[in-house]
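Note that one protein chain of the assembly has been removed; the remaining protein chains are unaltered in position.
This part shows chain A:
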Amino acid sequence: MGSGCAAHSSSSSSKWVMENGDEPHVLAVDDNIIDRKLVEKLLKNSSCKVTTAENGPRALEFLYGTFNGTGSKVNMVITDYCMPGMTGYELLKKIKESSATKEVPVVIMSSENIPTRINKCLEEGAQMFILKPLKQSDVKKLTCQLMNCKG
């Protein structure tokens, strides 16, 4: 069975706050244009509304903007780990450091299966770590969690 998609989850439960009946709004961050298109389709196929960003700073700009009424509330961020400039890990930290955004679940994607990297991300509060290339089953798992939040 192919590349062995490993999805690692943190053990802490978190309230993935969702408005009833709404589609989850996911912010997908990746510097690779092909991967952005792919993750967008995967998420749309799982009934999510998607905004994409090509780097961390743009993602943060968008995320903070939603608190000022620009764009609808983001229910989850999914980000690539390896990005030039701000890495996915650094983006995760920034999201978790701010009281305004720290409740937003953050999922990290990476093409490399490095246990220390995975642990580092989970310790910093990542909801899940997914190996690339992404498959539909990975994203379904994610969005199921997001929509079935029982608090």
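The rule is short, and it goes like this: a contact is a pair of C-beta atoms (placed from the backbone, for glycine too) under 8 Å apart; a residue touches a chain by one contact, two chains touch by 3 or more; residues count from 1.
One rule holds for everything that comes next: contacts and distances are computed from a predicted model.
Only one of "Copper transport protein", "Vacuolar protein sorting-associated protein 45", "Histidine-containing phosphotransfer protein" or "AP-2 complex subunit alpha" fits the UniProt record of the hidden chain, and that name is "Histidine-containing phosphotransfer protein". Set against the missing chain, the residues A:Lys41, A:Arg58 or A:Lys73 yield one that touches it, A:Lys41. Seen across the whole complex, the unshown chain contacts chain A at 2, 31-35, 37-38, 41-42, 44-45, 82, 84, 111, 132-136.
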